[in-house]
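In this view, the complex is presented without one of its protein chains, the others remaining in place.
Our next item is chain A:
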Amino acid sequence: MTGTTSAAPTGGSPVHRLGAGPKLVALCLCSLALLGVHGPLGAGVAVVGVVALHALARLGPRVLWAHVRPLRWVVVCLLAVQWWLLGPVEAVVLSTRLVALVALAGLVTATTATQDVLDTLEHALRPGRRWGVDPERVALVLALTLRSVPVLADLAARVRDAQRARGREADVRAFAVPLVVGSLRRADALGEALRARGLDD
C-alpha cells in the first residue's frame, strides 16, 4: 500500500508483512472463534496460539505483557466475580479467553502501521459510495482530526491555566465552556478555509 508515512512498526516477520486487510479479517474470525470457547482445552489452545503468534512476529514477552497490561485490574475483579458466580474452572477459562482476545488484537495493532489500517478502512468504505459514503471525505476528516488534536490540546492547556489563575479549578463548566466555544470557532474558521480552497461542493 502506498502512502505509509506513519512510523511503521519495524520488523520483517511474516506477521508484519501480511496486509492490514487480511490481518483485520483474521482477527475478526479468531475473535468470534474465541467467543465460542467454553472449556479448559479451548482456552489452553488459545493461549498457546497467541504466544506462538507473538513468537512468529518476533515480539518478546514484554510486548505481550504490554498488550494485556491495561486489563490487569479488570481481570482480578472479573476472576473474583466469576469464581463466586460460576466456579473456579469457568472463571479461569472465561478470564483466559478475554486476555487471549485482547492480546491477539494487540498483536495486530503492534504489527500494522496506523496508516495501513486507515487506508484499509478507506478501501473498505468504497462500496459505500452508493449510499452516500464518500471515502475521500472520510480521509479528509481523519486527517483534519489528527491535525486538530495538538491544536485543541494547546487550547485546553490555556483554558486550564486561565481557570487556575481565577481559582476555579474544580469547576467543570469554567473549563468546558471556553474549550467548546474555542473549538467551535476554530472548526467554523477551518470550514471557511476549506471552502476558500475549493474543497466544497
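Structural remarks
FYI, contacts are C-beta pairs under 8 Å (C-beta built on N, C-alpha and C of every residue); 3 or more make two chains touch, one makes a residue touch a chain; residues count from 1.
Everything below uses one rule, namely that contacts and distances are computed from a predicted model.
The chain not displayed here is annotated in its UniProt record as "Biotin transporter", chosen from "NADH dehydrogenase subunit E", "Biotin transporter", "Hydantoinase B/oxoprolinase family protein" or "Transport permease protein". Of the listed residues A:25, A:52 or A:177, the one in contact with the hidden chain in the full complex is A:177.
Think of the hidden chain as still there; on chain A it touches residues 24, 27, 31, 35, 67-68, 70-71, 74, 78, 81-82, 85-86, 90, 94, 97-98, 101-106, 108-110, 112, 114-115, 117-118, 121, 129, 132, 134, 137, 140-142, 144-146, 148-149, 151-153, 155-156, 160, 169-170, 172-173, 175-177, 179-181, 183-188, 190-192, 194-195, 199-201.
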